[in-house]
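With one protein chain withheld, the remaining protein chains of the complex are depicted in position.
Labels A and B are assigned to the chains in the order they are written; within every chain, residues are numbered from 1.
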Amino acid sequence: MLIAIFYLAITVEGMTAALSAGRRNMDWVGVCLLACVTALGGGSVRDMLLGNYPLPWVANPHYLLVVIGAAAATIILARFLDRLKTAFLLLDALGLVTFTIIGCNVAIALEQPLLIVIVAGMITGCTGGVIRDVLCNEVPLLFRGELYASVSIITGVIYLAGEYTPLPHDAVTAIALVFGFALRALAIFRKWEMPRFVYTRDWH
Amino acid sequence: MLIAIFYLAITVEGMTAALSAGRRNMDWVGVCLLACVTALGGGSVRDMLLGNYPLPWVANPHYLLVVIGAAAATIILARFLDRLKTAFLLLDALGLVTFTIIGCNVAIALEQPLLIVIVAGMITGCTGGVIRDVLCNEVPLLFRGELYASVSIITGVIYLAGEYTPLPHDAVTAIALVFGFALRALAIFRKWEMPRFVYTRDWH
Partner (left out) sequence: MLIAIFYLAITVEGMTAALSAGRRNMDWVGVCLLACVTALGGGSVRDMLLGNYPLPWVANPHYLLVVIGAAAATIILARFLDRLKTAFLLLDALGLVTFTIIGCNVAIALEQPLLIVIVAGMITGCTGGVIRDVLCNEVPLLFRGELYASVSIITGVIYLAGEYTPLPHDAVTAIALVFGFALRALAIFRKWEMPRFVYTRDWH
């Protein structure tokens, strides 16, 4: 099931990245590149930090084709996507949670300590969007108030905590998925925000 | 011959990066750093993604000295470089194609599948300029309409396709070099551009 959601997630991440690229008037090749970097960047950075080779898309090059296909579909269908805004936000939330759990699994398989497992989940879920924003020359959304990294961290904590209960592994995965997804959906619709740190002195 | 063109290519990439740094009024050390990151960044990112260590400039530290020398020469000779604009653009095109073929060769030696070989060539040819533009706080040129990544991809495809013909390896390399170079040169002089994806809704 995680694998099915993973394909859905890279498709959705690729499509939202393609829309970001369109807002910057990028060309078709740029749209596809930005989609690939966004959808596959999180897992790539995680594995480069952990020294876990080969990277996912190198071992499974068809991931690239899935994301390029999603980007191409976005270019063609852009005019129809406006009505799907809510669906996209929810699918993106599902992707965030799925990526997080997959990232945790990778770090667990590498026998990393608990803190690194949580961090690996968060990097997998969040880094793609950071790279997208840097390439679009914006301060990453991740740092600016949305409950995004927080949802990823909480999802990872629930997932890890569940492993210490007698619940079967699949049930723990499902609980973490549902809880993380619900939290992110609530954050979107209720416009929950993290408090900000506002500091106005300039030292330079 | 590829090796000779490689040295020419890192020199040219270092010089164009130094000019970018000059437009941002960077200091001399910053100019040299930006030149190194630009000229050697593509191959470094490729090898970090493929887990192929040591990186080229770690195995051959004199590459750094070549690029620093090129950056220093650019600082000294900047006033004379204006007349060489066309020569620079053509040498940069030659560098793009050379980097691409070198990147393909690295991935072939690692026995990667065909799609990864093409991607490795494109990363080698294009990523240095992306890092340069990010460090200069600009949306990378690569994403904005020029036939640059496309030329790199097409060069890689020609190079790989040639290996399935009875032509000798050196002839295939030469054909890919000449064809990719000609395509890029035509794109420059005829101002060929990729179509853009323009999307104006803002979801955030």
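The definition used in the following text is that a residue touches a chain if its C-beta (ideal position, glycine included) is under 8 Å from a C-beta of that chain, and two chains touch if they have at least 3 such contacts.
Because the structure is predicted, anything quoted here is derived from the model rather than measured.
In the complete complex, the hidden chain is touched by one of B:34, B:118 or B:172, namely B:34. Among B:21, B:39 or B:117, the one in contact with the hidden chain is B:21.
Counting the whole complex, the residues of subunit A in touch with the unshown chain are 48-51, 112-113, 115-116, 119, 130, 134, 137-140, 142-146, 149-150, 153, 193-204. Annotation for subunit B: contacts to the undisplayed chain at residues 18-19, 21-31, 33-34, 44, 48, 51, 53-55, 58, 61, 64-65, 75, 78, 82, 85, 88, 134-137, 141.
One rule holds for everything that comes next: only the chains that are shown with their structure count from here on.
Subunit B is reached from subunit A by a rotation of 120°, derived from superposing Cα atoms (nearest 5).
Subunit A and subunit B, compared by their mean Cα positions, are separated by 29 Å.
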